[in-house]
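Let's look at chain A:
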Amino acid sequence: MIASFDALEILLALGLTVTALACLFDRHLVRACCFFVAFALAMTLAWWQLGAPWLAAVELLLGAVLTGLCFFYALGRFFPGVSSSLERDSFNEPWSRSFARLLLALAWFVMVGAAIRYVITDMVYSPDEQPLLLAGVMITASALGAFALHRHLLRRLLAFNILGSGVFMLLAGVAGTSASAQALITVGLCIAWLGSMLGALLIRQLLHLEGVDALGRDGNPKENAT
Partner candidate 1 sequence: MNAAWLPVTTLITSLLVVVIIFSLPEEARRLRTTVNLLAAVIKIILVMLMVGRVSAGREDIFSFQVVGGVDFVLRADALGVMFAGLSSLLWLCTTIYAIGYLEGSANRKRFFGFFSLCVTSTIGIALADNLFTFLIFYEMLTLSTYPLVVHSGTQKALDAGRVYLRYTLSAGVVLLLGAVLLHYLTGDQSFSSEEGLSDYLNDHRGLLTLIFALLVGGLAVKAAMVPLHGWLPRAMVAPAPVSALLHAVAVVKAGAFGILRVVYDLFGLQLSIELGVISVLAVAASITIIYGSLRALAQEELKPRLAFSTVSQVSYIILGIGLFGPFGTIGALAHLLHQGLMKVTLFFCAGNYAEELGIHRIDEMDGAGKRMPLTSIAFTVGALGMIGLPPVAGFITKWYLGIGAIRAEMYWVVVVLIASSTLNAMYFLPIVHRLWFRLGPAHGQGQWPKEQRLGRLETHGWLLWPMVFTALASLGAGLLAGMPFSPLDWATRVATGEYLP
Partner candidate 2 sequence: MIWRFGLFESTFAPLVSTHWALCIALGFPFLMGLLAALFPPKRMWPVALACLPVLASGWVLLSAYDQAGLLRWQWDVAGVSLSLRLNGLSVLLLLTTQWIGVAAALYTPGSLRLSEPQPLSRWLWPLMGVLLSALSLIWLASDLLTLYVALELMGLSAVGMLLLSGKVAALLAGMRYLLLALVGSLAYLLGVALILGHWGRLDLQGLAAVVEPGPVAWIAAALIGAGLALKAALFPMHGWLSPVHGNAWTPVSALHAALVIKASLFMLLQLWSILLPDTFYAPRVIALLGMLAIVWGGLLAWRTDSLKTLVASSTVAQLGYLMVVFPLLLGPDIAPLPRALAWEGFWLQLIGHAFAKAAMFMAAGNLILATGESTLKGLAGTSRRLPLSLLIFGVASVTLMGLPPSSGFTAKWLLLEAMLISQQWWAVAALLTGTLLTAAYVFRMFRYSFDDSAPRHHYQPLAPGMDLIALSLALTAFGLGLLAHFTLALMRGGGV
């Protein structure tokens, strides 16, 4: 029973990590969004698995459905023709930037991992018995790294969402599914959805008005002049 649970958790954790990473680092935006939906669904499962059906429901509704819709709206899939839809992230980062972000993400991974390690020392589990937690740390660190790395607005929004899920996962992992934790996560999910919605609206609006799809180097006169 435990082993099967473990196996399921490990699978879930792996699935989460893989979908998250795919979502974060796929330059093809539509695909990334699809991965995100997949990730959200996996999260729903994970919540279920962790024994928080309420959260699972919220995640399904807010995370997978509504947020996913937001992303596709932002991609311009609903009202095509109003303005060009987004396909690919065409920014090329200098390798130094990527490298720095990688290092930062690793460092965060270590830091958060260490913190978790300290938090749960008095628990019976060791971290490797908590695959979801490990996945949470992994997702958090890489999402943050990706967030800092990307410039494309949609990808940053995606990264933010993934990051949020990772954080929620960690929260649930370390704090269990107590009422407080559930409340925090619920609020967080709502906020994430609201934020994503706002972000999606903004992205569309920006595309519509100016064709801006990224927070480019702000040294450019566009933002400077005003």
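On the choice of candidates, all candidates are chains of the complex that A comes from, given by their letters.
Simple rule for what comes next: a contact is a pair of C-beta atoms (placed from the backbone, for glycine too) under 8 Å apart; a residue touches a chain by one contact, two chains touch by 3 or more; residues count from 1.
Quick caveat: nothing in here was measured; it's all calculated off a predicted structure.
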Touching candidate for chain A, same complex, options 1 or 2: 2
Message: Please output the residues of chain A touching candidate 2 within their complex, sorted ascending.
response: 111-112, 114-116, 118-120, 140, 144, 147, 153, 156-157, 160, 163-164, 167, 170-171, 173-176, 178-181, 183-184, 187-188, 191-192, 194-195, 198-199, 202-203, 205-206, 209-210, 212, 215, 218, 222-223, 226
